[in-house]
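The complex appears here without one of its protein chains, the remainder shown in place.
The block that comes next holds subunit A.
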Amino acid sequence: MTPRMMDHAATVSERSRSTLGLGSNSHVLDFATLGRAPMRLGLATRRITSRDLQIVEATEELLQEDVPEPEGIASNVSLLRGFNATIPSADKSRVRRRQTRNVDTQRLGLKKLGMSARGMLTAEEEHETESVVSEEDVVVVGRAAGKGKGRGKRKGRQSLSATKTFGKDELLRQTREIERDKENLHVRRALINNDIEEITHKIEALDAMRAKLEQDLLKLQEEELELDDELEGVKERLELEDSSSRAPSNPAEVVHALYSSRRRKGPAFLPSEHDDLPPGVAFMSLTEHKTPITALDFSEPYGTLVSASQDDSQPRVWDLLTGEEIGRLRGHRGTVKCIQVEDHVCLTGSEDGTVRFWDLRRVDDDLGGEGEVLSLSEIAEEDEAVDEAAPKANGIRSSVNAEVVEQDAALVRVLEGHTKAVSALYFEDECLVTGASDKTLRQWDLSTGQCVMTMDILWAISHPPTAVPGAVLPGHLFPGAAAAAGHFAVPTPPYADGTWEMYEDFVGAVQFWGYALVSGSGDSAVRMWDMRTGQPHRTLLGHTGPVTCLQFDELHVVSGSLDKTIRIWDLRTGGIFETLKYDHAVTALQFDTRKIVAAAGENGIKIYNRTSMQHSTLMTNGHTKPVERLRYMDRYMVSGGRDSVVKVWAL
């Protein structure tokens, strides 16, 4: 110790002395150290412990700390005040005062009273009771305090204080003491209030911490879901590569895709540059369209996009890698309302009641003057094609065929049968299901182009499936059911920009998986069909407006409607699992296990995080008018809006 102290004396205290100006020179200090040494050695109490060293060593560190101005409780109540107010001796004067007021009385048995009042009467105490004269005696205090009981007759009840005098000094002293006690109380109150406040802060901090942790937990859950999807994607890929290696002689003429991208899970193949894109930002705009986008779909991220717009019968085909238009699909005679693309296979459904089957590999960029100027030979070809394809359905139109439609090399097949606009379609492998404003669903075989089955929604409405578990028919059912008999047309609720439209698509959406088919229609019902029988087996009722879009997976059906909601249905119970409310009509949606992406009549694209239940909106560089269509794969999304622009987003 001593050498260390010397050290101190030589180095550190130099500074302290200079600041303090102690006036002593280093000589004295050295002697002081020396002088202390024998005292240390001599007295047993001055044993140096590790604790000693510890606190001395801490000095340096403590002196480095900043000493701020005291504030808050520290400036109001000093530690010493608090100490004086809270130590046990602070109560002493009170006890003393109380004792000065005590009066010697005859034994009252008060303790016994108290005990018995608390129900603590013991045998011993009962014994004692007998010695205390009677209950009456116990109550009458006056006699005990005063004259004794010699008289036999009871004297008037006298106050206890009557026998006591304090004197002025004592009373003044008591006044002062009481004042001090009150002040102490004030101090203690301030201290406790401060502690309460401190605890409140701590609780807040802890709450924040808890919220943070819960969020982390949700993130983990999300990550797990993502991994699940990825695993499934990898397995699917394994299967695919297995089968392709087993049958290397790939039939070149099979034009349909093996796997539907609609149900494909897991990460898509993205160029590595995609990771550099800021998420939630539209990084590409395709502006060729002149009218609001009515339908769009793409083969894969940075693949081929097909998009259609109002009053334009020729959907545009884009190369998403460059953002350039490759060509157009010429053939339809009305607005194209639905598109599905799988690889190079593209199906489009149009207002003209036909569905056309295109091979996107054969789309070439022969924009002969934007496709408006046509050669005679092409006209002839087209007429020929129409004649042989559908003489019945197009009977009227071909005769009124004033506007000449060019025949495209990419066209593989025309599927005719619907009598009104085809508003929804879905295909997987060889099987196609379409929904049209003639209020029927049709199932087609793509290899032959034949209609396999027709499902009549009107019939389904009038013959509801007997067992509708969990669904009560709402009385305020949308008038769609009533209007179903005639022409279906409903004005959409105004979009965010105040515009509205006449909504005429009776079938908003269809999707199937295996034999399970789900349709969303203008009678605000989501219907589940069995494609083996063509019968609906369950109707999900709950929407109050036409259903415009839907998608389902193993667990849920998610449907969007003009009633400004998205409903998530539980497939097992048929009940509503969750309802998401929006400010405007929902026109398109897509979901996976983690999120629901929706176009809900606003400029921004709505994303609902299913894990954290948080809503967000994609706005950056987005549409300038409400979004109506969208489709995404993994972290790549394409959307089309009423501003006639197609935007490509990184998610």
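Keep this in mind: a residue touches a chain if its C-beta (ideal position, glycine included) is under 8 Å from a C-beta of that chain, and two chains touch if they have at least 3 such contacts; residues count from 1.
We adopt the following convention: contacts and distances are computed from a predicted model.
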item	value
Per UniProt, the name of the complex member that is left out, chosen from "Mitochondrial fission 1 protein", "6-phosphofructo-2-kinase domain-containing protein", "Ribonuclease" or "ubiquitinyl hydrolase 1"	"Mitochondrial fission 1 protein"
Sole residue of A:Leu63, A:Val103 or A:Leu555 that reaches the chain not shown, by the stated touch rule	A:Leu63
Residue among A:Ser89, A:Asn102 or A:Thr165 touching the omitted chain	A:Ser89
Those residues of subunit A which, in the complete complex, touch the missing chain	5, 8-9, 12-13, 16-17, 19-20, 22-24, 27-36, 38-40, 45-47, 49, 51-52, 54-56, 58-59, 62-63, 65-75, 78-83, 86-89, 191, 195, 198-199
